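See structure below.
The complex appears here without one of its protein chains, the remainder shown in place.
Up next, subunit A:
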């Protein structure tokens, strides 16, 4: 399959450039050889998350209708759609954050590596250590930068000795591209950082527990364009190690960072597929309307 829309091609290729030119402060080994040059890679990869017949109710109101979606490992999957379409709801099903909402009810199967996350035997606390989450508004704990990152490893018993913790904090902050900016003030409050730095701190916090999946709920909606660009770079880099699912309002962002895109509308998954294909050749007219800005 070939990319027919030159604009989309520019978007897709454009994101790869800064990745390669990034300064060496970030230690994570970016496997550039593995960067897909086309969407075809997506299909050849294993699926990390499989969702079937997912229905979600908030009280009497049904928020999601029979969603079925496969999310590939080690790549970025974007959920797009107008406000209230259920994309965040679906995202929160993956790490069972909807459990915290008393009126929420989730039906259907969501499997990570073949194991249903809603099974009785699955402890949501353990699940959330495997499936990290980054929220719309940067929400660092009102503690020091070090404590923010060290908290997860501490409670999960990944590290208890101080030097182990320090090593995890350093590598997580490096992976999140924040180390150079905060190395000399690890013991100052995380809330004193700028919005973009806070969001990267939150990503470092999520990485610190070595999750398999990172869920991002509109991670850039509270950030300025420069901070957004940094986060997008970071997402692109992290995808070599994690399965990333991102909810975004910005179609340009979805085009820039994701390999697979799913379009939600009125609680239904309208269409999903390789990103270039979605943006250049949508199958459904509603997708067409949305990405061309006719509604939403």
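Points to keep in mind about this one:
By our rule, a residue touches a chain if its C-beta (ideal position, glycine included) is under 8 Å from a C-beta of that chain, and two chains touch if they have at least 3 such contacts; residues count from 1.
The definition used in the following text is that contacts and distances are computed from a predicted model.
Missing chain, UniProt protein name: "Phosphate transport system permease protein PstA", from among "Phosphate transport system permease protein PstA", "tRNA 2-thiouridine synthesizing protein C", "NAD(P)H-dependent oxidoreductase subunit E" or "nitrile hydratase".
Considering the whole complex, the residue from A:48, A:87, A:128 or A:260 that touches the absent chain is A:128.
One of A:139, A:171, A:221 or A:240 touches the chain omitted from the figure, and that residue is A:139. Panel shows subunit A; residues 95, 97, 100, 102, 125-129, 132-135, 137, 139-143, 151-152, 155-156, 189, 202, 205-206, 208-209 of it touch the chain omitted from the view.
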